[in-house]
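Reviewing the structure listed below.
For this depiction, one protein chain was excluded, whereas all remaining protein chains were kept in their positions.
So that you can tell them apart, the chains are marked A, B and C in the order they are listed, and the count of residues begins at 1 in each.
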Amino acid sequence: MHTDNSNEYVPETYVPHVESQGTKEIWRTLTILGILTVVDIVLYFAMPLTGFRNVVFILLGIIKAYYIVASFMHMKHEKVDLAACILVPIILVFGLIAGLLYEGNFWLAS
Amino acid sequence: MNKTLSGKLKKLLFISSAILLFGSANAAAIKESVSGKAVDDATIAAGKTLFEGKCQSCHAINNKLVGPALKDVHKRRTYDWLTKWIRNNEALRKSGDKDAIAVFEANNKAVMSAFTDLKDDEVAALVMYIEDASAGGGVAVPVAGGATDVVAAPVDPQVVSKVNWVLIFLFLLVGVILFMIVKIIDQVSTIRGKDVIKWNDINAIIFLIFMIVGFIVCVWEFYVHGKLVLPEAATEHGRKLDQMFDITLFFTGFVFVVTEFLLFWFAYKYRGRKGKKAFFYSHNNKIEALWTLIPAVVLTVLVIGGLKTWRGITNNPERDKFNVEVFGYQFGWTARYPGDDGKLGKSNWNLISNDNLLGVAIKDRAENLIPVLEQDIKDLEKLKKELPEKLEELKTTLGGLVGEERKVHLDKIAEIENGTAKSDLEKTISNRTIQINRIKVSLETENAKAFYDNTGLDDIIVNNEIHIPVNKTVTFKFRGRDVLHSAYIPMFRTQINVVPGLATEVVFKAIETTKDKKEKLKKPDFEYWLICAKICGAAHFNMKLKIVVDTEADYKKWISSQEGAFTKKAEAPAEEVIKKDTTQKTLVIN
Amino acid sequence: MSQTATHNANAHGHDDHGHHHKENFFTKYVFSQDHKMISKQFLITGIIMGCLGMIMSILFRLQLAWPDSSFPILETLLGSKWAPGGKLDASFYMGLVTIHGTIMVFFVLTAGLSGTFSNLLIPLQVGARDMASPFMNMLSYWFFLASSVVLTISVFIESGPASGGWTIYPPLSALPKAMPGSGAGMTLWLVAMVLFIGSALLGGINYITTVLNMRTKGMSMNRMPLTIWAFFFTAILGLLSFPVLLGGSLLLIFDRSFGTSFYLSDIFLNGEGALANSGGSPILFQHLFWFLGHPEVYIIILPALGITSEIIAVNARKPIFGYTAMVISIIGIAFLSFIVWGHHMFVTGMNPLLGLVFMVFTLIIAVPSAVKTFNYLATLWRGNIQFTPGMMFAIGLVSFFISGGLTGIFLGNAAIDIQLHDTYFVVAHFHLVMGCAAIFGMMAGIYHWYPRLYGRTMNKTLGYMHFWLTFISAYMVFFPMHFIGLAGVPRRYYQFSVLPEFGVWDDVNVLITMAAILGAAAQLLFLYNFFSSIFFGKKSEQNPWKANTLEWTAPVERIHGNWPGAIPTVYRWPYDYSHPDYEDDFVLQTVPDKGNEESIAHSQTAPVTPEKTNSPEVVHFSALLLRWLGLRNA
Partner (left out) sequence: MSTDSSATVSTTRTWSGGRSPFDVSYGKLMMWIFLLSDAFTFSSLLVGYGAVRFSYPAPEPLVEKIAPMSHVSHEFVDEMQHIGAFSEKHWPSPDLVFNHFPFLHGIHLPLMFVSLMTFILIFSSVTMVLAVEAGHRMDKKKVGVYMFYTILGGLAFLGCQAWEWTQFITEGATLSHNPFGPAHFAALFFMVTGFHGFHVFSGVVLNVIAYISAKNGVYEKRGHYEMIEKVGLYWHFVDLVWVFVFTFFYLI
């Protein structure tokens, strides 16, 4: 990597070679995302405005997010350690979500 | 007060600056007053009370706080002007009084509250107190140093600066000597080829000494300063809280002593020596588990205790039985009691005006506010239109001005030229419009009846002190109108922030009257205080409200001597009728 | 190696600069991309900011000690607006308190501490030639410098610096008319903070990537020195919490300048309602702020603890006790720090039920902290302690960490917090546990790694004097404050005059101010020692403290790339001090295993051989997650 008498710093330039995996998966993901979005719109008009509907929307959102991250962002094909390192910290947001939504409700009540 | 080591140090080093003449003269320091009233101690004392209640949150005699220092203000302005200013400074400014505008501009355009209801005598007393205080006099009320106190003029700057120079010189001298010593030690060490001082041993010993002295000082601190901490809580929950504190102190104190001891003892015991080799010991999972578990268990105990105490305090089943509203603003507190009907009137910040500082929902006041605001808008529009003319005028008068005055002038010109003056005016106009709209909506929509239900008419508003009965659960409802404040009553062990837009409250039961506490502590001037603990501006350190805990009988006597805030000037029969109506209504409801 | 090394200009198209052959003054000292130089830049900027912060604290301590005296020199220095008649103006006092807090928390103890030592030590101790992206590293410093400059300028503007406290709670900070400092000063404060967040993110991304990606051969995660573990998690904390402050600040900026009212409601100020604003909640800001603010506390203290772990092990000539427990503690603290932010808000109008949850987590966080302390003590036990100046400061840190940490148990208890919130007790608590402790960690690091930075050692005698004066004065300043707080004196008070009872503390205030001045004077010794030693200090040997870690295997001369030859390979954990199998009391990480070493200690001692590869590693959530997330293994 470095010759013995070199004092110059060369940044790590390792780039793993990635083989193309074809476009099949891309089109499949596109179909899924498209269908989910259409389902969103249909549900919006078909279902009455309830908390349950919101839960469904959020779940659908998370599924869409999964496909974007896993397929488009290539996470599915990365090593699981990378996926863990990036996804695990997201847990910390849930604390903020829980805390602040609870607070919002409290402001409503008072 | 104990003259401790620090007291002596203070004397030693700041002899000159410590010549603080605390006002202690009994007699008034002035012979005559600009108010034309006869000077007597009683009037001055009355003025002082007024000053403390209404002025001191923003003004001091010698210091600039939010407003200017008031020393010798009677020499700068006429008595007539002062009266007008105190009663309604905004009106005075609008009348085009140059001085009034100048004062306003010089103080960051901070708007002073209007005190329209001050009587002539009261204004006179207030001014007399300021005159007296400016002259270095003071009524014989012992108050510890500071803003309200009458402090002598600053020490002669010459003396102080000399003292400072001497100090700096001494300081440098000590520094140079220390530095020399270091250099000598280093030189000798270099010559000898090894350290002259066995630093390892010396430092180890100093660590040991530090520990011993440290523990002694610690005990001394607890003995001396421990006495100065808050006395026993005067509320029911406060006692429990104190208990929780003691339990925590017990555990943490134990850990503190043991760990600090071990730290310094190890440092001493295992100091490095030549030829010695440390004990290679890298881990022991059993010990790790042990000292994870023990703290965990102790903390569980504390957590459970804390949960119970906290829940007991915040989830008091007796809340709302007896409500007092405490209103925080920059920089003071006002309290509102429900009148005879036992209900606090509704309120809204849009209704705040000079004659309704808390924005209580009183229908006629709200209705009267609309034309006032409309007039305001008209005035502002006129000002806006006149801006170009004013600019011309400012430019023509600019010549000949020098120094500070010129700078202010230039600032004003710049303000107009870059459009801030205009946009400020426009913002104010739009705010006023919004306010009018909101008031109109509140008067017209279906909720109006529920909102203007007249329960507020007989509410009692107090500025000076809150009285509450002993052994009765009281709920303080907090409301603010500008920034965050924190209503902290140390003796009651209660604190909650005052949040504009969010109702907060504390529920407590006082179990000792002020009188009892005075006797118990053997301090005749002891009082319960509500102070501000959340940074809220320049005079944050100066916001307080006295709380008096009375016996039930005393409380009844006090509350019945108070007048309803909106029925006080109840000459108009119409209001009388309304009041009667409301009492009848509440009777029916009850 | 299976890696293909190709010369690419990296992602951001700038790393080609790594190839420059001739260095001029600017590329060497100013726009340097060498992590060691950037580290020095962080350190010196941090020290300068620290001096500013310290001077401010002396100024407002003067006011507190002698509230009725006049110091004409102040009028000369600050002008008649801020110190009329030689007496500090109340608004300016608030400004000083605010800027002191901001500078110390962000500029000294975040950038100055972790910026300096992360930069210096991460590449050197993990065995990398430089940071992953030297260019971004340089950028990180320049953002920091810009931010420092903006904040310093804000002190001198006409309407005064931001003065709503370093927590800048709205509405005070959102309403320019609420106090002079809430005007332009506050705007500049926010600008400085946005720049600072930029710096923290650029730096943090770099640190994390370097630790993950660029460790040398044999430097497995469980062979990393504890310093690196600490910096690693510090960077993670910063990376995840600063963005939330960014979000909060953005909303605040819009509230201030563009007429929104996220944090504003029911405002009537200065004789006029800010009436367009309604329906917001100041509590929202507090949540967003403390979601950063609490991890920030650990961003400050974790690097100091990491540095201390290293220095105590080196100078006690003993392996750090319970390496794994220490790492788990760091991880535990880092994780818990994200779910305890509400303990700053027990009495701010937050839902009391939430208070229960936050209280539980807050007190749990004391457990890993306690474990760390006990491990330090166990490391000292039966050691052969060398009292180098660095070691003195490390011991001082442990002492402060105990004293200050224990009072946290009072404050974490929601019930007791009712009485103590926003009083001097809080001031005492956090100054001990994250002020003094972290400063001592920083000092320990400076004395310890000075030879690595400048090739010279700092004067020992001056170092000891510096330590003792600082140690004693710091306790004198902050210990009595607990009692002031217990007497119910709120913090950020211009003078103690509101209640007659507070008058008894006047004497104590004088004592505290004297001690503070003494402490400040001691820092002059340090400044002299630091700057003069750069040029005149005693030349140091390559490994003056006989430490095991990799940074001491690189020559002192400044080489961009750290090691002249190949990067050393690591064969053991960094804590083989006084190993019975070796004659010396230290064994460099680069020394291969003899093969028959008695493995008293840890699996860390043994080399990683193919047979041993099945042993679990410290960071090994992969296996768990594999099943949990149902992701397929690569």
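As a convention for this text, a residue touches a chain if its C-beta (ideal position, glycine included) is under 8 Å from a C-beta of that chain, and two chains touch if they have at least 3 such contacts.
Small disclaimer: the values here were computed from a predicted structure and weren't measured.
Among the chains on display, the ones the left-out chain touches in the entire complex are A, C.
The chain that is not drawn here is touched, among residues C:Leu288, C:Ile365 or C:Ala487, by C:Leu288. Screening C:Gly247, C:Pro555 or C:Pro580 for touch with the missing chain picks out C:Gly247. Although one chain is not displayed, chain C still touches it through residues 1-3, 6, 8-12, 126-127, 132-133, 136, 201, 204-206, 208-210, 212-221, 223, 239-244, 246-248, 250-251, 254, 258-262, 276-281, 284, 287-288, 291, 569-571, 592-593, 595, 607-610, 613, 617, 619-620, 634.
Of the residues in chain A, those that touch the hidden partner chain are 11-23, 26, 29-30, 33-34, 37, 40-41, 44, 48-49, 54, 57-58, 60-61, 64-65, 68-69, 71-74, 78-79, 81-82, 85-86, 89-90, 93, 96-97, 100-101, 103-105, 107-108.
Methods note: only the chains that are shown with their structure count from here on.
Rounded to a whole number, the gap between the C-alpha centres of chain B and chain C is 32 angstrom.
Centre-to-centre spacing of chain A and chain B amounts to 49 Å, using the average Cα coordinate of each chain. Of all residues in chain B, those that touch two or more other chains are 502.
The set of chain A residues touching two or more other chains comprises 107.
Within the complex formed with chain B, the residues of chain A that make contact are 107, 110.
Residues 1, 3-8, 10, 15, 18-21, 34, 128-130, 132-134, 212-214, 236, 240, 244, 281, 283-284, 287, 291, 335, 338-339, 342, 350-351, 353-354, 559-562, 564-567, 621-622, 625-626, 629, 631-634 of chain C are the ones touching chain A in the complex.
Across the complex, chain C is touched by residues 1-2, 4-17, 70, 75-81, 83-85, 87-89, 92, 95-96, 99-100, 102-103, 106-107 of chain A.
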